[in-house]
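The complex is shown incomplete by one protein chain, all other protein chains being positioned as in the whole.
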Amino acid sequence: MTIHTENPIIEVHDLTVSYNNKPVLWNVDFTLPAGEMIGIIGPNGAGKSTLLKSLMNLIPNNSGYIKLFNDDLDKVRHKISYVPQRESVDWDFPASVMDVALMGRYKPNNIFKRFTSEDKDIAAEALKRVNMLDYAKRQISQLSGGQQQRAFLARALAQQADLYLMDEPFAGVDAATEKTIVELFMSMKAEGKTILVVHHDLQSAADYFNWILLVNTRLVASGPTKEVFTPEMLRETYGGKLTVLTKVGEIIAETQFPIRES
Amino acid sequence: MDLVIIITACLVAVTSSIIGCFLILRKMAMVGDAISHSVLPGIVIAFMLGGTLGSWYLLLGAAAFGILTTFLIEFFNKKGGMQHDATIGVVFTSLFALGIILVTVYARDVDIDQDCVLYGELDHVAFEEGKNIFGLLIPYTILRLSVMLLCVLALVVFGYRGLFLTTFDPAYAATIGVSVMAWHYILMAAVSLSTVLSFGSVGAILVVAFLITPPATAYLLSDKLKQMILLSLVFGVSGSIVGYYFAAAIDGATSAAIASVLGAQFIVVFAFKAVQKKYFSAPNIPVV
Partner (left out) sequence: MTAFQNIVDFLSLKEANVRYVVLGTILLSVASSVIGCFALLRKRALIVDSISHSILPGVCIGFMVSGTKDPFFLLAGAMLTGWLSIYFIDIITRYSKIKADTAIGLNLSVFFAVGILLLTVIQNSGNPNQSGLSDFLFGKAATMVLADLYVFGGMALFVISGVALFYKQFVLLSFDLHFAKTIGLNIKFYEFILSILTVMAVAIGIQTVGVVLMAAMLITPAATARYWTDNLRKMLVIAAVIGALSGIVGAFISYSYENMPTGPWIVIVFSLIAMLSMIFSPKKGIVAKWMRQRRNSHKMMEDNILKAFYHLGEKEGDFHKKRTVEDLMGLRKFERNKLLNGLKWLSAENTIVHINNTYVLSKRGKATGARIVKIHRLWELYLKKYLRVADDHVHDDAETIEHIITPELEIQLEKLLDYPTEDQHNQKIPYSK
């Protein structure tokens, strides 16, 4: 069940993505509305993160196209903030919380210049918003999981984007931090931002998001939570792998067949 | 005389430490090791074509072998399907073996021997020819190393943010449109050039000790990148000075003595930190 929207902020058309020559996402099609809190839900290892990464062209796609703000990614990068999974970064790196927040102010064209005082104010403001300003000088190796996540979010806020893509921001985070983050997202939504989140927990998904993408190697459903988050759709999403699809994927990997003829 | 040798060693140590900080933070210590071995055939060919390490084109050609190494490692891994760590091992041992054969076969034509390959000829810089600058006769080795150091300093000063960003979070860097590849190759080029230039002084293998050890020691002690770089410089320089006198005392190769002292620094700091962690640190209960 895919419910489409007019004037989508993200449009994905017939997207197939592979890893090591094996397709991990098949024929994904959806459009997403602006200004919503959108959750990507599905079993582990079934393509949620891959979907987010292909939106940012971190993983190339084999077919289809993606339009963001009805334009190509390279033209609208400055409007998008991507927050990777917390464990993708080495937190022993010698940097402070403020260093991380300030990274949000980098752009390819100012990477050789010094930070302006405006940059520093924006970074400080972002830290304040996630209750991390007091930790600005703290080294990131001394942070708890929740604090690390909030540092990442401060970086994202400092980017002052319109669309935020977040990969499992609630993973491994304590209850109080989770509450803080949800409240932050709500206030961002009230400002008109769009937030797309890969989420791991079914229980909270219905509460947090008003639009949901159900993903398991393919798109099972996309639409408003009430319509899509039904037992039937969830059964289909979590009901195990499609055996024929899996077998075909294996054959493609083995014979190294091209995913699209041309 | 002593001073000249010590200055040369310090120059090598300082240049290598700065680059090495980024190498170990990127978890590319072994790629650095591979590059320093792989430039050997390039150096020998450069010698065969043009005498001593004087000509800049030849130096660049030798450094090209370093970049070639990174390409080969990528190629064998991605297209050739070889395991990543095996690729590193196969590539650098092959190129290094080639270099050793060239050194042995062309020993007469080339002013390098096996010992030079292993530990350089640091002490010979005292007898080297030099250029007259402001009334002082400065050996060519020191001139070259100084230029290299200036280049590396320029890279780190101007490229600090780029290096910082692409080292800490390359995925994020890619999403904001920064070319992670470009910074990677710039760093690899720096490693190649630096090992080629350090070759005459400390040899192909010990240069790895200079690249990795002071940064590793500094990493144990600091939480800020700028401080880490400065500390590794301090360790590099102090190791060079102590190592020089140590070598004189026991009549051993200077470069090897310096590298051993750098190792000793690491052991001391490591032990200190381990003890500190076990007995003196309060349990870290971060407030949410």
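The first chain written gets the first letter, and so on, giving A and B; residue counts start at 1 in each chain.
Rule of thumb we're sticking to: a residue touches a chain if its C-beta (ideal position, glycine included) is under 8 Å from a C-beta of that chain, and two chains touch if they have at least 3 such contacts.
Being a predicted model, the structure only gives us computed values, none of them experimental.
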Selected from A:16, A:81, A:96 or A:148 as touching the chain missing from the view: A:16
Contact with the hidden chain (one of B:85, B:109 or B:129): B:85
Residues belonging to chain A that touch the chain removed from view: 1-2, 13-14, 16, 26-27, 29, 63, 90, 92, 141, 218-221, 242-245, 247-248, 251-252, 255-261
Residues of chain B (touch criterion as defined above) contacting the omitted chain: 24, 27-30, 32-33, 76, 79-83, 85-86, 88-90, 93-94, 96-98, 100-101, 104, 114, 118-119, 205-206, 208-209, 211-213, 216, 219-220, 247, 250-253, 255-257, 259-260, 262-263, 266, 270, 273-274, 277
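By our rule, only the chains that are shown with their structure count from here on.
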Parts of chain A lying in touch with chain B, wherever the complex brings them together: 56, 58, 74, 77, 80, 82, 84, 88-90, 93-96, 99, 103, 106-108, 111-112, 139, 141-144, 146-147, 155, 159, 174, 176-177
Complex contact set, residues of chain B against chain A: 25, 27, 158-159, 161-162, 164-165, 167-169, 171-172, 174-179, 219, 222-225, 227-228, 284, 286, 288
